[in-house]
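First the structure, which I've put down as structure tokens, then a few questions once you've had a look.
With one protein chain held back, the other chains of the complex are shown just where they sit.
After this line comes chain A, so read on.
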Amino acid sequence: MAKDMNIGALRTNCFRQSKVKGEYMLQMRVPAGLIEAKYLDFVQHLATTYGDGTFHFGSRQCFAIPGIKYENIDKVNKELKDYLEDIEVAQCGVDMDTSAGYPTIGARNIMACIGGIHCIKANINTQEIAKKIEKEVFPSHYHIKVAVAGCPNDCAKGHFNDFGIVGLTKPIYDPDLCIGCGSCVKACESHATRVLSMVNNRIEKDACCCVGCGECTLVCPTNAMRRSPKPFYRILIGGRTGKQYPRMGKTFADFLSEEAVLAIIKNWQAFSADVLKGQPRYLHGGHLLDMAGYEKFKEMMLKNVTLNPEARIAENVYFAETEYRGRIHVKPVK
């Protein structure tokens, strides 16, 4: 019998339309891309029971299971309950109904590098902050792509997301502990922004352009250059891929406290609702920023946010887009 299938509603339920009519690909969220390995059994079960037996590393670090038959979608959603209860409700504190699969595709899976649980370069535990952000953005029908990187190396590609959260440190220098070996100067020169120099056998820093990577703290033999007790964060905005005008994100805020980051992200829903007049569309963050303009974006995103003293906010952002259609922004005035 012919099937009448509402692909829009199924997409919202995180079942993606296939070129094979009647088949769908489930996208299971894995916030921050880290999960207990026991769930691999569950993914295998879903893929072999309902899918075509294959599995794809989703390009946003979700588990993607293709080849799920339309008639099995309800069964799959029922099986997802325990997974959602653990991953979304228990681990992230998300307030959601877990009985019918994913309630929305709006906020995409939050990507993250492995971060501070493993990486020697990381400045933050990426999973911890990603899970706190998950609670703020999911489930919402406003589209937003977030990636969290443990350090300015940005292996998580925050530069190509609506919001890129980058873990920073603000190194503390104790000249009494410094042996003047110059290791930090060399590290900054080869890995970072060349802001350190040696004056009178001590280190001077051009604070203008320190990216907060912490490379100097990694090489210091005496711990004279050490990590700040609390980490800091950069927020990159407006990055995207896409057919028309992909672009790399730019710094919106630098050296934010965790509290400030979360307060800013909390404003995302109100900003989206304002720009889209309360009608969510399949249009993600960077486009909303373009529609509103940076001034408006800045005003709304910083509303009721208490910035820590170290925080810096961009006066303006200057995107450099790859225009696959030349002069794409030049349009008649409405």
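Definition applied: contacts are C-beta pairs under 8 Å (C-beta built on N, C-alpha and C of every residue); 3 or more make two chains touch, one makes a residue touch a chain; residues count from 1.
The rule we apply is simple: contacts and distances are computed from a predicted model.
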| item | value |
| --- | --- |
| Protein name as given in UniProt for the chain not displayed, "Anaerobic sulfite reductase subunit A", "Daunorubicin resistance ABC transporter ATPase subunit", "Membrane protein" or "Energy-coupling factor transport system ATP-binding protein" | "Anaerobic sulfite reductase subunit A" |
| From A:Val219, A:Ala273 or A:Ile313, residue that would touch the chain that is not displayed | A:Val219 |
| Option touching the unshown chain, where A:Cys178, A:Val275 or A:Leu288 are the choices | A:Cys178 |
| From A:Gly116, A:Pro139 or A:Gly249, residue that would touch the chain that is not displayed | A:Gly116 |
| Listed residues A:Thr54, A:Ser99, A:Asn201 or A:Gln244, member touching the removed chain | A:Asn201 |
| For chain A, residues in touch with the removed chain | 116, 120, 122-125, 150, 167, 169, 175-183, 199-201, 214, 217-219, 221-224, 226-231 |
